[in-house]
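One protein chain omitted, others in place.
Here is subunit A:
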Amino acid sequence: METATSDAEEEKKATFEASEIEYASYGGEHHLPLIMGLVDHELSEPYSIFTYRYFVYLWPQLSFLAFHKGKCVGTVVCKMGEHRSTYRGYIAMLVVIKPYRGKGIATELVSRSIRVMKESGCEEVTLEAEVTNKGALALYGRLGFIRAKRLFRYYLNGVDAFRLKLLFPQRELHPSLVMMAHNDASQRHASNRPLEEFPEQQERDCSSMGESVSNK
């Protein structure tokens, strides 16, 4: 999906202290119009209401909003799930409105999501970004993402995308733990996550994410 966080043109910048920005995890239906408003306004792809609800209802813990004096100035929307035998996180949308860009808000938003993904047992995080979106590419590059693939004319506007990937360090298993891991491979992702947080039905849903979803 997309990211709108950087801005080459000289826009009127808001003056504020980093400490004035408050971050909140997705808190329910009242946050949804805020997220939709930002994304609709800043990103090029059209997303239906189903797309938003799909993300925030299934993974509310991965969506964050940034507020300045009560005004929503940025948001990140994500998901995670099984993908070809790995458990991976996916950053679907990241937006910071223009006057607030360049102050690390996007980095903070996306870092919060990535931390939750890591704690939830994800092995890697992926996303797509327009090849022309230098700001987003630099941001994700600083966080350790590599450009794994180029996706030819991925967006509706005909622009190529990069598939970006962040691999978390794999903990070297102690020899005695290898046995345990082999005996109980089915639970390898569940270690840090209470199972009830991740009902079976949702797990099935996740398996279809990522590469199978092209915007064409």
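Everything that follows uses one rule, which is that a residue touches a chain if its C-beta (ideal position, glycine included) is under 8 Å from a C-beta of that chain, and two chains touch if they have at least 3 such contacts; residues count from 1.
We adopt the following convention: contacts and distances are computed from a predicted model.
Q: If you had to name the missing chain as UniProt does, which of "DNA-directed RNA polymerase III subunit RPC9", "N-alpha-acetyltransferase 35, NatC auxiliary subunit isoform X1", "small monomeric GTPase" or "Glutathione S-transferase kappa" would it be?
A: Hidden chain, UniProt protein name: "N-alpha-acetyltransferase 35, NatC auxiliary subunit isoform X1".
Q: Identify the residue among A:Tyr47, A:Phe64 or A:Tyr87 that touches the chain left out of the display.
A: The missing chain is touched by A:Tyr47.
Q: What does the interface between subunit A and the hidden chain look like in terms of residue numbers?
A: Residues 29, 32, 46-51, 53-54, 57, 79, 111, 114, 118, 131, 141-144, 146-153, 156-158, 160, 162, 165-169, 201, 204-205, 208-209, 212-213, 215-216 of subunit A touch the chain that is not shown.
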